[in-house]
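Submitted below is the structure of interest, expressed as structure tokens.
Here the complex is missing one protein chain, while the rest keep their positions.
Just so it is clear, A and B label the chains in written order, and each chain counts residues from 1 on its own.
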Amino acid sequence: MEHPIITLTTDFGLSDPFVGIMKGVILGIAPGARVVDITHEIPSHDIAEAAFAIDFAHRYFPDRSIHVVVVDPGVGSARRPIAAAVRGQVFVAPDNGVLARILEAPAEVYHITNTGLFRRPVSRTFHGRDIFAPVAAHLASGTALASIGSRIEDYVMLPASTRPSVLRVDKFGNVITNLRLDDLPAGFAIRIGGRSVRRLLDSYEDAAAGEVFAIEGSAGFIEISVKRGSAAKTLQVGAGAEIEVETGHANQ
Amino acid sequence: MEHPIITLTTDFGLSDPFVGIMKGVILGIAPGARVVDITHEIPSHDIAEAAFAIDFAHRYFPDRSIHVVVVDPGVGSARRPIAAAVRGQVFVAPDNGVLARILEAPAEVYHITNTGLFRRPVSRTFHGRDIFAPVAAHLASGTALASIGSRIEDYVMLPASTRPSVLRVDKFGNVITNLRLDDLPAGFAIRIGGRSVRRLLDSYEDAAAGEVFAIEGSAGFIEISVKRGSAAKTLQVGAGAEIEVETGHANQ
Partner (left out) sequence: MEHPIITLTTDFGLSDPFVGIMKGVILGIAPGARVVDITHEIPSHDIAEAAFAIDFAHRYFPDRSIHVVVVDPGVGSARRPIAAAVRGQVFVAPDNGVLARILEAPAEVYHITNTGLFRRPVSRTFHGRDIFAPVAAHLASGTALASIGSRIEDYVMLPASTRPSVLRVDKFGNVITNLRLDDLPAGFAIRIGGRSVRRLLDSYEDAAAGEVFAIEGSAGFIEISVKRGSAAKTLQVGAGAEIEVETGHANQ
């Protein structure tokens, strides 16, 4: 690849030089790489949020893109660094669940043990710099996935939440649920934040001012929204809030 | 162009994966494109602020740069997507006024109707991903502007504010007005936030500690500043605040 793509998803924020440092390491190994930020504003140590972000974002990247995900509360401990080939793309991350949504698809997963690919010395506090960035850069430069370590099957998966709940709130205050369009029966009502939401709209513009409505969001989940307002503020809900889906109502 | 430049100006923030997703879409279509962020911190739905940002920023980009502006409260409604050739550069945006300052110059404006250039399916909530990013990437890859749709003349312009007022406050607390240097007569006084500002300085360093003064800012507008302090905090003013220009004073 002339312009291999490496994306970064972390909880490092943008105030510290951590992200820039990872890019320096990458460009030192793979000078032609295109480094793309997915987000660095994952809340500190929030594995579920990182799992959501990379699962949403990678679908819009070309084949052979390499995605580095570093939300790593266990850095320096025995948790394994892994790399996984899924749907024609490659993911490099700690084995702590950040790839759990990705790994629901058929995957080849490797425990990264080839220390020759690491930056030396390897710190015990910044594996983004010392392990994940250089391994991704070597993969972008043509190192074969199979040469980075041994194949594993016992990688960390997170138990899928079986109850309807709020995954997260986006910048506009849209409340992203874990419901899909197929989860809404005819005559549904979504109970959330003390309200009953029964209107499913195709577009924000179809809503009345102040109305709380459901819409299929751009990540493929049902979102609860208020046109030009914040549904999260209106409903006073955030990530993890439970919701209920009732049936037998007349939808509006 | 070997390295076509595509800039992004949005109100998406950097916490969600939206911006990274737009870059993935662009690089999938135009692998050699250089994607440059202008800002993603436009306040949600603030069309005037986006119009200011792109009007300021594009002047420093080389010919043939392509600028994508997505502040789009009407996404999914009947508002048109447009592309405009202005001053040797190209702008791709919703037709809602975000290009109003740009379009004061002679412009060729097209209503984007060639759906073959869109990402499919087109959502009704994220046209940045499905329409604006892919159209910009196709333009960067050599698609002719005239092939994206039909020429229009009735694009949205915003009424220019005729009254002196505050456009915005920058990160340092400088208060950017809509006044130009030519708008200040000899013996001027700018009434703002209960103060009368009569000193026009060439440089922040020429100010006394705590002094509130006027200066021609880097965007070409008169700014009200406090050296190493925040004029916005000192004056308690923000975007939209009205100001008055008086004459007949002895400038200092």
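Keep in mind that, in the parts below, contacts are C-beta pairs under 8 Å (C-beta built on N, C-alpha and C of every residue); 3 or more make two chains touch, one makes a residue touch a chain.
Keep in mind that this is a model prediction, so the values were computed, not measured.
> If the hidden chain were put back, which of A:23, A:111, A:171 or A:249 would touch it?
For the chain that is not drawn, the touching residue is A:23.
> Of A:123, A:150 or A:247, which residue touches the hidden chain?
Considering the complete complex, A:123 is the one touching the chain left out.
> If the missing chain were put back, which residues of chain A would it touch?
Touch with the absent chain occurs at residues 11-21, 23-25, 27-28, 31-32, 35, 44-45, 73-77, 123-126, 129.
> With the missing chain put back, which residues of chain B would touch it? List them for me.
Residues 2-3, 5, 7, 9, 14, 34, 36-41, 53-54, 56-58, 60-62, 65, 170-172, 202-206, 215-218, 228 of chain B touch the chain absent from view.
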